[in-house]
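To keep things clear, I will list the structure first and then write my remarks on it.
Omission of a single protein chain aside, the complex is shown with its protein chains in their original locations.
So, chain A:
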Amino acid sequence: MTTERVRVKGLSIYRPIIYGNTAVVLTPEEREAHPSREHTHRWTVAVRSAASAEESDIVGGADDLGYFIRRVTFKLHETYPNPSRNIDKPPFEVTETGWGEFEIQIRITFIPEAGEKPILLYHHLKLHPWTASGADVEVPPPADVAAQLGPVHSWQYDEIIFTDPFQQFLNTLTAHPPTPLPKARRRPVPFHIANPGSLEASKGGVPEFSSAMEKEEIQRLEEAKKSVVGEQEKLRASLTEKEKELERLRRELGEA
């Protein structure tokens, strides 16, 4: 047992996750039946594995994260009854109704074998449809229009990294290799405000994360870097020119 509590040095292991929410507009009938009349949306906030299962109607969640996550705590707005929701079993998600967007604090606690502290992350609950600019429209579209646009998805991909894990924990992790992301896009792309261009591609069904998105992002950053380097070259050329001129002027000043 003692050998199990040894850290494996020079190694880090990560697990791809996604966190975020899905929101749908309540139908008029549902609103009638609901105890609090002002609620307009039903939403689900969740922490899941990044890859989506075949034919599933949710974003991500192909793998059960319970093998390394012991508990996920979602801290909702204080106006909700019992705002701190502890979820001890997968699926790690909370479904609620409401009328407004707010920041949700998510605390992920790992299994004791990990010997790691919980990590905190934040998610802005997204109820209203995305716009290309990424900014919220002043007035959200009326309920019937929003309902026609379909469910709103707001998901963030991330990777939980364990550095120098305990041997035992490493064994646990390697016993559960994560489902790899699909190479190519099979379904709509999850919209992200860092990539406003993906708005069109995000429409038409349940989105799915794919490794093509990573490639696309690298390409986007590379393009930007290329133009930055181009600008630099231009600027450097003019700077060299100017420095030469300055030197010439100084020489003249010195001579005169």
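By our rule, a residue touches a chain if its C-beta (ideal position, glycine included) is under 8 Å from a C-beta of that chain, and two chains touch if they have at least 3 such contacts; residues count from 1.
Methods note: contacts and distances are computed from a predicted model.
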{"item": "Per UniProt, the name of the complex member that is left out, chosen from \"Trafficking protein particle complex subunit 6B\", \"Replication factor C subunit 5\", \"Centromere protein M\" or \"SWR1-complex protein 4\"", "value": "\"SWR1-complex protein 4\""}
{"item": "Chain not shown: contacting residue from A:43, A:74, A:92 or A:110", "value": "A:110"}
{"item": "Residue in contact with the excluded chain [from A:38, A:103 or A:159]", "value": "A:159"}
{"item": "Residues from chain A at the interface with the omitted partner, ascending", "value": "7, 9-16, 110, 114, 116-117, 119, 121, 156-164, 173-174, 177-178, 180, 192-198, 209, 213-214, 217-218, 220-222, 224-232, 235-240, 242-243, 245-246, 248-250, 252-253, 256"}
